[in-house]
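To start, I am sharing the structure in question, which I have written as structure tokens.
What you see is the complex with one protein chain gone and the rest in place.
Let's look at chain A:
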Amino acid sequence: MMNRITLHPGTPIRIAILAMGGQGGGVLADWIVEMAERAGWWAQTSSVPGVAQRTGATVYYLELLPESAAHAAGRAPVLAMMPTPGDVDLVVAAELMEAGRAMQRGLVTPERTTLITSTHRSYAVAEKAAPGNGIADPNKVVDAGRAAAKRLLCFDLQQMAERAGSVISASLFGAIAGAKVLPFARAAFEDTIRDGGVGVGVEASLRAFALGFDAAAAAPAEPAPLDTARPLPDVPERAASPQAQALLDAVKRDFPAAAQPMLVAGLRRLIDFQDLAYAAEYLQTLGTLRELDERSGGSAHDWALTRAAARHVAVAMSYDDVIRVADLKTRGSRFARVRNEVGAKSDQLVYTTEFMHPRLEEICGTLPARLGRRLEKSKAFGGFIRRRVEHGRRVKTGTLTGFVALYCAAGMRRFRRGTLRHAIETAHMHDWLARTTRIAAADYALAVEVLECRRLIKGYSGTHDRGDKRFARLMDAAEQLLGRADAAATLHRLRDAALADEAGHALDAQLAALLRGPFTPPQETRRPGHVAA
């Protein structure tokens, strides 16, 4: 009958690779198998690619066991086909959020797991589609990794791969080698790449491998948080031109230090947009607002009002008109940037084609205010423009005709202050600042929020109109809220809601709640799109 069963020693190394379809997770898994088999190991890998091959998240799972153990046991090993939570030695994530997903699945455990992840982001559609900033906080993943993993290694392996002219599977393979978590020497890794490669790719892969290896070998025990701060511009000692020096002196003399960096950014934008005089006008407006800030007790608020105004007034004054777009598209620095962005070599020629779609509003906006207004109302002219002009235009900026046309459009900046668009934008800004001034007297924080709401207005045509309408609704709400203790916080929430989705459902819901009565903060909802896997 039956005997006692002898259980034999031998525990396979368990490895999970989390990647997105098309990232080369399969290549990495195959390399590990190849390397292990050459070194006399049993290696098994499996996966469930399916449609995930098309950019979806997927997992490759491997187990490795020395053949000597199988010989000792007298039987071929029986290896698992899928990872068990808490039972994985090495987790490799080819993108930061995939490391997060590995932890959500329970694959990472402090007793056992080395977690190697690239810190680069490949944003999910939901993150990219948000009208504002929908990007998830990467440090939550790093933070969780520190708590969940025995050892966490994270660096931008995508960037290393690109630097080497290769793909991320190579730098990940290097990081695995450098982390010294597998019982194989560096040479075994490199030989695998060499023998499995297809000619030209090998050298680049080895370079990427080396970068990954070095990064892992030199990795600190505890990785530092990722730097997500947006640095403020420096306030220069001296201006680059004597004419700008006067403005810089005024900034330093008349404004609190906290507001100076943003003011410098504002001045630079407006000199670039129009001229020194226009920038001086900006500084004058800001001077008035600084006085308002002081009167309203701004020093106790770290000059929040002046700081907010420095940013948003500059943006409001540098509205995107045809002249601006034509100017930006024709600059020498832009030509150089495009060459660089598309990775053109010196012996290659690069020509750009712009996708323009001028509408009646834009054309009229560029005309002198009175004429523009008249023509905008004229049915005959409008019909003519719609039929003849208002359609997609492909402008080749690298050819003489295309370039000169845009160059001339950019040259119209000298007439800009007389244009219809300028009149509209200026009136709009005056209303907004008047409202700010009025509210500041009663509620400082609410006035700052009113300034911040300007963030909603951006883009062109339909996008711009939509932002404009939402901005107007928030301004109405601000008036309504005035006098309430939670006015500023409420307006802030409304602003976030207005940026949450294109259709404006979130804003509608919150405004409706506001109109119904005392505002109760809605239950904490997840940010749009950040649905758990």
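Convention: a contact is a pair of C-beta atoms (placed from the backbone, for glycine too) under 8 Å apart; a residue touches a chain by one contact, two chains touch by 3 or more; residues count from 1.
The rule is short, and it goes like this: contacts and distances are computed from a predicted model.
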Among "Peroxidase", "Indolepyruvate ferredoxin oxidoreductase", "Phosphocarrier protein HPr" or "Cell division protein FtsI", UniProt-listed name of the chain not shown:
"Indolepyruvate ferredoxin oxidoreductase"
Touch as defined at the start, partner being the missing chain; which of A:R163, A:R194, A:R295 or A:R331 qualifies?
A:R331
One chain isn't shown here. Among A:R163, A:R194, A:R295 or A:H357, which residue touches it?
A:H357
Touching the absent chain in the whole complex: find that residue among A:M82, A:A427 or A:A509.
A:M82
Which residue of A:R207, A:R311, A:R473 or A:R493 touches the chain not shown here:
A:R311
